[in-house]
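One structure is given here, and the rest of the page talks about it.
Shown here: the complex without one of its protein chains, the others still in place.
Chain nomenclature is as follows: A and B, assigned in order of appearance, with residue numbering initiated at 1 for each chain independently.
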Amino acid sequence: MSRKIGDVILDLQNISLRFGGVKALTDISFDIREHEVRAIIGPNGAGKSSMLNVINGVYHPQEGKIFYRGEERRKMEPHMAASTGIARTFQNIALFKGMSVLDNIMTGRNLKMKTNILLQALWLGPAQKEEIEHRRKVEEIIDFLEIQHIRKTPVGRLPYGLQKRVDLGRALAMEPQILLLDEPMAGMNVEEKQDMCRFILDVNDQFGTTIVLIEHDMGVVMDISDRVVVLDYGKKIGDGVPDEVRSNPEVIKAYLGAGH
Amino acid sequence: MIYRENGQFKTTYAADQQIFTIAQDKWFVLGLIAFAFIGVPMLADEYMFRAILIPFLILSLAALGVNLLVGYCGQITLGAGAFMAIGAYAAYNFMIRVDGVPLVAALLLGGATTAALGIIFGIPSLRVRGLYLAVATLAAQFFCDWAFLRLGWFTNYSPSGSVSISNLSAFGWAIDSPVEKYLFCLLFLVAFAFFAKNLTRASIGRQWMAIRDMDVAAEVIGIRPMWAKLSAFAVSSFFIGVAGALWGFVHLGSWEPAAFSVDRSFQLLFMVIIGGLGSIMGSFFGAAFIVIMPIFLNQALPALGSLFGIAISTAGVAHAEFIIFGSLIVFFLIVEPHGLARLWAIAKEKLRLWPFPH
Partner (left out) sequence: MGFFVETLIGGLMAGMLYSLVALGFVLIFKASGVFNFAQGAMVLFAALAMARFSEWANIALGGDSLFLANLIAFLGAGVVMFIVAWIIERLVLRNLVNQEGATLLMATLGIAYVLEGVGQTIFGGQIYTIDVGMPKDPVIMFESLFEGGIMINKEDFIAALIAAVLVGVLTLFFQKTPTGRALRAVADDHQAAQSIGIPLNRTWVIVWCVAGIVALVAGIIWGSKLGVQFSLATVALRALPVVILGGLTSVPGAIIGGLIIGVGEKLSEVYLGPYVGGGIEIWFAYALALVFLLFRPQGLFGEKIINRV
């Protein structure tokens, strides 16, 4: 990999998150550098998804600070995080199941569409022009993910692996700076995993998108990530390049203990 | 081999984003509209216009509005009747209080007022969802029932509580015969159906559907739930308000608050569910079903009774109507929860393959 890894883009400091009595995250700090592939790993229930939810504003941590491009971030709602360029895919597919593949991905362009509702009602010049312009962009993504043949299919009818791909497509349509991927390869067969890896690396390569990846498949993680952070029971127990993490005794213990 | 999309290749995105991507669909609907404007006035009699066609057109418009909110944005409402009332009374007040306001302007202002109030009544949707929201919208219904009954200002202190509008005319066109009323309503419906179709295939429509299907994911990709939901309430209320104003002005002529009771709200919800949630076409199907069914039962039941030598009283017919109507609703929900629009889609699918099903 010959990408140039840049400065710290997102810096999380002492994040703690509780749900009633459940401590989902305890005093976690790590940073994410521009253009890198940053993996978060850990046993089930370790707090990985919660971490992503904190980053894109779905959960609000009780303690801790988040710096985005050097500036401290206020408490924010998910849609604000989205407008600062943070996109996300979901562990349990969260597609808009009543809509076609095309419409799902088009929805990802929403933040970039500006014509007002009146023009849309009349389907007048600017509204139509905008629609076509974004359609072009979306078609590029469809080509990139090799899902041309299903673009008009309602997503509910697609097999699991393709749904995951559409989920990625929808996030890509936002042209994000940081892309959070929550177990994008869970439940896939080897071939599908290879495809997905290729897409992720291509996105990272071609668009320079910073990627935060949660994944259980260690082989994949060690292969494609630049740095790895390890969580266990809501605490950080390891952080570093794959080789470092692999030889970290605490990490080994957590994984053996959890039966992996 | 008549209904085919084979060979109809789209060479531009614009072509692929047409309302009807299949030419036959387009001609069918254009033909239907032409028939509605030219053929129907020649064929239908006065009873048809008064009892069936005009109510059908206006309720279709209201059902379209309800469908935008419930079917497309997933926000259930039991207050649609109240929104019709707001439209009717607002338009009435613009008519009598503002000198020389044209009819069409009053109707649209009625819609605009409803839209504004729709936003206010939509605020609970930001906090609550599903059944809780349904009940919150009932609050709007009961509040409006009360306000139009008790607060004299709205009815211009008419002693009987009923208000009336006469001598309708628009752009120098006196709308008094049933045919003219029918055409006037038809114009509104066609225009609004066109707007509805455009909205639902544009960015705002996708935002509504995204909120409906998976609100957390929608927010994560940058949709503001407040904007999406309240805009759905506003647009939907606008449609319903205009329909209410037409109902009062054109269909009833004079009316009391009871014309827009909670029963009307339920009826509108039935229309979109039976017709098909999230389908423009479904709104029409549902409205047709609900308008025609009671009339049909009213005619058919006594006839059926006399066939077997049983005289069915008027009350008996009314009760039987209840039973049959209720059973049909349940039957539909069980057999085809996606409504008549789905049946229509399936039929078209079949036709597309005919005569060579694979």
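Things worth noting here:
Throughout what follows, a contact is a pair of C-beta atoms (placed from the backbone, for glycine too) under 8 Å apart; a residue touches a chain by one contact, two chains touch by 3 or more.
Keep in mind that what you see is a predicted model, and the values were worked out from it rather than measured.
Among B:Met84, B:Ala112 or B:Ala217, the one in contact with the hidden chain is B:Ala217.
Residue-wise, the contact with the chain that is not shown comes from B:Ala134, picked out of B:Ile52, B:Val101, B:Ile119 or B:Ala134.
Between the chain not shown and the residues B:Ala23, B:Ile38, B:Val98 or B:Leu151, the one that touches is B:Leu151.
Residues 70, 76, 124, 127-132, 134-136, 138-139, 142-143, 145-146, 149-151, 215-217, 220, 262, 266, 269-270, 273, 277, 315-316, 319-330, 333-334, 337 of chain B touch the missing chain (whole complex, contact as defined above).
Note that in this section only the chains that are shown with their structure count from here on.
In the complex of the two chains, the chain A residues touching chain B come out as 56, 58, 77-79, 81-83, 87-88, 90, 94-99, 103, 106-111, 113, 115, 117, 120-123, 127-128, 130-132, 135-136, 139, 170-171, 174. Residues 12-14, 16-17, 195, 198-199, 202-207, 209-210, 212-214, 216-225, 231, 235, 278 of chain B are the ones touching chain A in the complex.
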